[in-house]
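A single protein chain has been omitted; all remaining protein chains appear in their positions.
Let's turn to subunit A:
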Amino acid sequence: MAENLQIDEILNQKRIGDVITKAFAIFFFPLGLILLIIRCFIGVHAFLIACLLRKSNRIRSIVMRFMCCVLGIVVRKFGERDESAQVLVSNHISILDHLAIDLISPCFLPSIWDIPTVIRWCFGYVDLGASRGRSELVQNAKKLLAETRGQPILAFPEGEITNGKRALLKFSTWAFEISDVVQPISITVSRPVPWNFSVSRIAASWLADLVLFFAIPATFINVEYLPKLTRNEDESIDEFALRTAQTIATHLKIEVSNFEPRDVAEATKRWKRDQFERRNQAGNSLSSGSSGNRLQNDRQLDECAMRIKQSHPSFHLSLIREDLQKTRNQAATITNLKLGKIPKDLNPNLDGKINLDPSSWKSIFSSRKWQMIEENRSKYLQKDGAFVATYLYDLYHSYVNRNYDFENFVEQLVNIDWEKIIRRSVFSGKCLIDLLKIIIKIRKGVE
């Protein structure tokens, strides 16, 4: 087992690895484009033939293999197909793996992948109801094999395309539940030297992969049949799957990892996010050198909203945050505040029914979050306001207690550190009115 192996190592990060290939790619681009256009037309014909001649037809196999050579997909067969094994198990490294195997020995590929029905029909995929669950899939597969003896089922238990250079993904076991006898296949892909482009890449679309197949003069897909494997009596399905994976891995001189398709999906998502951020950053340094600091993630935006709130307390936090989401720039949002583009009060749409759709909960969370800060803020300030009121009240009483010594009252009033009180932002209009009322009361008393 491969310890401390990173998921990124088993996926291609780039199409082009070295500088020479890169330079060559630029040089080759126009030729590749012409080749691509010509092959697109031939491709249509190949597609029609695939539709007209049904499976298990010897002529189809020969014609298709020839057509594929013209299209730049050269399939080479090694080893011998063992007819007694009804399940073929292969590693997965390009989008055309199944095509390559299908050309050599026609087989069924259960469509557990999202492919359009038309294409599925044309290439003779079978729908075994994988979407309705695994037991259904295994049941249907067994039935299919019983009905049509001769044509095997092809499975890619890895479930995702990898680069095939470091390790295989963990094999899923459904294929091994269908039959106790499987024939492993190892697939490798090579391209002639100057066209050293990877067959697939992390997060690549199948169309991009296909275009590259057509634009490059030739791609060799080497399909090697390995001797069939039979499940031992005391062996569990998991162990059998692992043994098969190890057989293929040993043949490819790589390892078997513990990663699952889910990890690949995770890595793909991460890769896309990184790309997006990198592009954003590049865009920023180009477009806005001066206004600069664009805020990237939610956390920065939250912090910035709170900073703005400090100096513009009359605006509701969630409105500031909303505007920041659009501008992604502190200065721009402050300008918007000053120009009155942001309303001061929030429309109360918080207390409604809560949608049962979990994807809407996150926005509930953030609106609750800002509401919570706003509420506690005003409570805190009220408490503080009460503090000033108490202070004034005490002052008034000291005036009463000191036999209505107005001089002393004014002196105390002057000695209050008003600057501090105001800086603490607790001295509101109401406090001022209270204070004036006290003074009026006192004046009346004096006169």
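Throughout what follows, contacts are C-beta pairs under 8 Å (C-beta built on N, C-alpha and C of every residue); 3 or more make two chains touch, one makes a residue touch a chain; residues count from 1.
Please note the rule applied: contacts and distances are computed from a predicted model.
This complex has a chain not shown, and the name its UniProt record holds, of "Eukaryotic translation initiation factor 3 subunit I", "Exosome complex component MTR3", "Proteasome subunit beta" or "Ubiquitin-conjugating enzyme E2 G2", is "Ubiquitin-conjugating enzyme E2 G2". Screening A:Arg39, A:Arg191 or A:Lys309 against the full complex identifies A:Lys309 as the residue touching the chain left out.
Of the options A:Lys14, A:Lys143, A:Lys269 or A:Lys341, the residue whose C-beta touches the omitted chain is A:Lys269.
Among A:Ile20, A:Ile364, A:Val410 or A:Leu432, the one in contact with the hidden chain is A:Ile364. Listed here are the subunit A residues that touch the chain not shown: 269, 298, 306-307, 309-310, 313, 317, 354, 358-359, 361-362, 364-365, 368-369, 372-373, 376-377, 379-381, 383, 420-421, 423-425.
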